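Remarks on the structure that follows.
Apart from one protein chain that is not included, each protein chain of the complex appears where it belongs.
== chain A ==
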Amino acid sequence: MRKPLRVTVATLAAATTLIALTSCGRSDDAPAEDMSAAPVAEGEATGTITVWAMGTEGEKLGEFADAFSAENPDATVEVTAIPWDAAHDKIATAIAADQTPDVSMVGTTWMGEFASTGALDPTPDTIDGTSFFPGAWGTTIVNDVAYGMPWYVETRVLYTNTAAAEAAGVSPSPATWDDLKTSTAAIQAAGADYGITLQAGQQGAWQTFMPFAWQAGAQILDDEGNITLDTPEVVDALTYYQSFFTDGVAPVDVPVGTLESSLIAGEFGAMVSGPWHIGILEEAGYADFTLSPLPAGEQLASFIGGSNLAVFKNAENRDGAWKFIEWLSQPDTQAAWYEATSDLPSVPEAWETGTLATDPQLAIFGTQLETAVAPPSIPNWEQIATVIDTELEKVTRSGLDPQEAATAIQQQAEAIGTGL
């Protein structure tokens, strides 16, 4: 039996924020007024630097930071691990209550929201934006101001069952939209249930779809910052995406937990996914897959995600915080961090040595990252993304006309607004 007080629980959450809001408003510095970053003091870092980090990063960063303390004997790094699913609320509450740490890991799609509260410190010039993958650096920029540092990245590539491709007599690395279409159809014709799986809808499907839109040359925002999701390019991408479903080459439903086993069994020929799937597939004892960059439409593109590190305006140890982040952005540190966690470095230079330079599978991700695109860092992005998820599902499942879908996305996205 459900608790009859759920409404109260929902309102409780709201109220705590309201309490926080009435009792402790921070000084009124909107991000637009204070855009220039203050300089960071010279010399070694000192004092305690408090850091919040999520997931594996939260577990491993504490030990990893010992190397930083060795270089800066007067500085200690205190890492608090927080679970991913509590992280967003915890950071939001911390900002409201003015109880922020010095540094926090921030998911790339949250940057717009948190930066627009005015709680993040603009990145000082000790951190060089040009040393990162452009897509990764783009995730830190809100309203033309950079906040924080891109820490690690992930991007999506094409995974193909090599044996299935060989059986069908096609290349496992299709180079263009047409190639992908014909090769997946051939794999299906050669006996696989489906040629490829593409997310048909539901949460996060936009991450699989938007690369196709970007490949077609679409933009989410134009140069003036207007939402442009009903352009001919978006319609082209929707039409192309839909064709996989109308032709029956891609399944509408992939039951939860069957993705990997189906790819291994050759029940479908290919899928689009990120670097984490290498580990999952290898753990399942499967090595016969080929990675390739997503095929080119008008141009090459993929989705770039990952996490940034941000410093809060009210950090007690601001200089120490930026020095720590600067250290984490060094190519050597980034390469070492990859060895510790398998997080892909956001700095291209870190890819030039060690495993990252020699492993051919990882090299595919390195190549893909050069053309990977991040969604704009606007506060309302998550909300607009949900609209894309929903309309995309109508396109794939119930055959909604791509033009109508694009119009619907545009209308709803305009109603939501960028939030800037």
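The criterion applied here is as follows: contacts are C-beta pairs under 8 Å (C-beta built on N, C-alpha and C of every residue); 3 or more make two chains touch, one makes a residue touch a chain; residues count from 1.
The criterion applied here is as follows: contacts and distances are computed from a predicted model.
J.: Given the choices "Sugar ABC transporter permease", "DoxX family membrane protein", "MoxR-like ATPase" or "Electron transfer flavoprotein subunit alpha", state the protein name listed in UniProt for the chain not shown.
T.: "Sugar ABC transporter permease"
J.: Which of these touches the unseen chain: A:Thr50, A:Asn72 or A:Ser116?
T.: If we include the chain that is not displayed, A:Ser116 is the one touching it.
J.: Considering the whole complex, which of A:Gly58, A:Pro150 or A:Gly201 touches the chain not shown?
T.: Considering all chains, including the one not shown, the answer is A:Gly201.
J.: For the chain left off this view, which of A:Thr130, A:Thr358 or A:Ser398 is in contact with it?
T.: A:Ser398
J.: Since one chain isn't shown, list which residues of chain A touch it in the complete complex.
T.: 1-4, 6-8, 10-22, 25-26, 28, 30, 92, 95-96, 113, 116-119, 201-203, 252-253, 255-256, 379-380, 382-383, 386, 390, 393-394, 397-398, 419
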